[in-house]
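With one protein chain removed, the remaining protein chains of the complex are shown where they sit.
Chain IDs A, B and C follow the sequence of writing; residue 1 opens each chain.
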């Protein structure tokens, strides 16, 4: 069996727990991602709200990722999210250690190892250069560096701190050349995406820029327009 | 608008994160609950895996409850479960503070208060008499007392510690007569349910006894057989 | 053996983790409390920084309380604080569930029960009326109601929300007449303390008003001046 993957350059849309991304609105966002991906040929993955995961993943063809997964094995784990549960729901993998949902280092290691065995992708979020290097050593599918100060700011990391993107890519590849490096925080336009790619990253992770846009599909079209 | 409610006596099935309750198997469990509820006239609610919540709640007519909800408001809350998200998914409410997913007391208070405003039901799990009294003062829709030592034991609380059930019902009603008292832990047969009701409780919360049964529908039929 | 107690009206000083309360400065604060208590005859208890607990408790005669205790039993619990450890350090008890260090409801119950068996006092912090009633049902030595919005504000709860103090005292005593009710948040002057007592509370819990005062002893003398 070929290992699951998402072909770079990629756009990963985390819809968080916004009112604008719940239920039917979340499904509409997923369909917009699907349409733009089909039209542009650029890979777009979506991270639906956990409660909507199976419902949305069963209706769209693009990769769906969980926003979070817990380091638990299936069983008596009321309300915790097992890797097997997201796989059963149709997810291709999960964000791990988002800045709004951080994990212990041994948990990240365990999740990455178990996900690989289940053919699930892991995109581990990091907050700076040192943590990115640490996470690279744990051998995830990808990591997404997001300086916390820029999350939701509308200021793209590729503009505010270009050296963080370039430096992270170099340092991560020196430790583990297989890890895909994404960048996040503040990405809203196709220019931002293009700058991120030119700095060496292989895609972007974003949220409010699309979810809160008046026209999410137009926002997505703009994001892929310069790739 | 009439306030949401589930008519006692009630059976609440928590499917946890078992391999036997993921995806299609989870849907089959929900359909079995629906059929037995329709045949027997007894209220049966199911708590699907969080990842399956919207997918299952949109396909069955019985009340679906989340297994857990976080004390967050909608917004930048990656991977956390907001009350608004479970409502949007079609849930009628949520278990709160299950012994496998305990919450801080101020969080339980906040969840109960916000759930009521959203017309969502809360069933708060407790582990002994003192905690049951404390939770009663927070005014949830219902509470379910489950002595931790009996969870998954197959020994029903109604048999092992009948005085806990009777004493909890009395003490809870003395503090707050509106709170429905369920009992859990070790319930597997219709005899156990009958004993629980005779001790003053208004229903049961159970998990493995049905989820891991060879024939879940038969197990459910047995549970309601003496009501 | 007589049960440990602190005679109301009482002042409880939580020195938190301020730079102004570490090491020698923490000891000086404890000595100031000791002097003012001896001069005034009013009970003053201090909660030193955890790292300083044994060192300070062994040098002053006033009751020292831990700022926090974990619901662990002695053993392999690296870096966690057991009730037995604070007792061995010379503490008379502990704050429990401070708004900056909240606990799960079953943990609060366990700590109260185990503390009683060890003859240690528990002062459980609460954030509103409903949580105060819940905590009263758990039968602690005392509870301290502190509306979060007022903590560190300099606006005394006795002035901003007098009905919270009066209502909490009444509701708590209705559930459990043995529980001492303190009030906290925003207390800085003897007037504030007097108002708190007149509203029915039996003492106050405070922090920055004394710790950050230019002259902590003068601040303490003012606090007890109208009692």
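One rule holds for everything that comes next: a residue touches a chain if its C-beta (ideal position, glycine included) is under 8 Å from a C-beta of that chain, and two chains touch if they have at least 3 such contacts.
These numbers were taken from a predicted model, which means no experiment stands behind them.
J.: Please work out which displayed chains the absent chain touches and list them by label.
T.: A, C
J.: Sort through C:6, C:95 or C:142 and give me the one touching the missing partner chain.
T.: Considering the complete complex, C:95 is the one touching the chain left out.
J.: For a quick check of understanding: of C:12, C:43 or C:81, which residue touches the chain that isn't displayed?
T.: Of the listed residues, the one touching the omitted chain is C:81.
J.: So which of C:28, C:54 or C:155 would be touching the chain we can't see?
T.: Looking across C:28, C:54 or C:155, the contact with the absent chain belongs to C:54.
J.: Return the single residue from C:10, C:30 or C:72 that touches the missing chain.
T.: C:72
J.: Of the listed residues A:97, A:188 or A:201, which contacts the missing chain in the full complex?
T.: Hidden-chain contact among the options goes to A:97.
J.: Spell out, residue by residue, where the missing chain touches subunit C.
T.: Residues in contact with the chain left out: 14, 16-19, 22-23, 47, 49-56, 58, 66-68, 72, 74-82, 84-86, 88-89, 91, 95, 98-101, 151-152, 207-208.
J.: Going by the touch rule given at the top, which residues of subunit A touch the chain that is not shown?
T.: Residues touching the hidden chain, for subunit A, are 97, 99, 102-109, 113, 127-128, 130-131, 133-139, 175.
Basically, only the chains that are shown with their structure count from here on.
J.: Go through the assembly and pull out the chains touching subunit B as well as subunit C.
T.: Per touch definition, common to subunit B and subunit C: zero chains.
J.: Over half of the interface residue numbers used by both subunit A and subunit B, so same, or under half, so different?
T.: Over half shared, hence same.
J.: Please state the rotation angle, between 0 and 180 degrees and to the nearest 5, that superposes the Cα atoms of subunit A on subunit C.
T.: Value: 180 degrees, nearest 5.
J.: Could you give the separation in Å between the centres of subunit B and subunit C, each centre being the mean of its C-alpha atoms?
T.: 37
J.: Give, as an integer number of Å, the spacing between the C-alpha centres of subunit C and subunit A.
T.: Comparing mean C-alpha positions, subunit C is 45 Å from subunit A.
J.: Report the inter-centroid distance (CA atoms only) between subunit A and subunit B in whole Å.
T.: 34
J.: Send over the residues of subunit A in touch with two or more other chains.
T.: Not one residue in subunit A touches at least two other chains.
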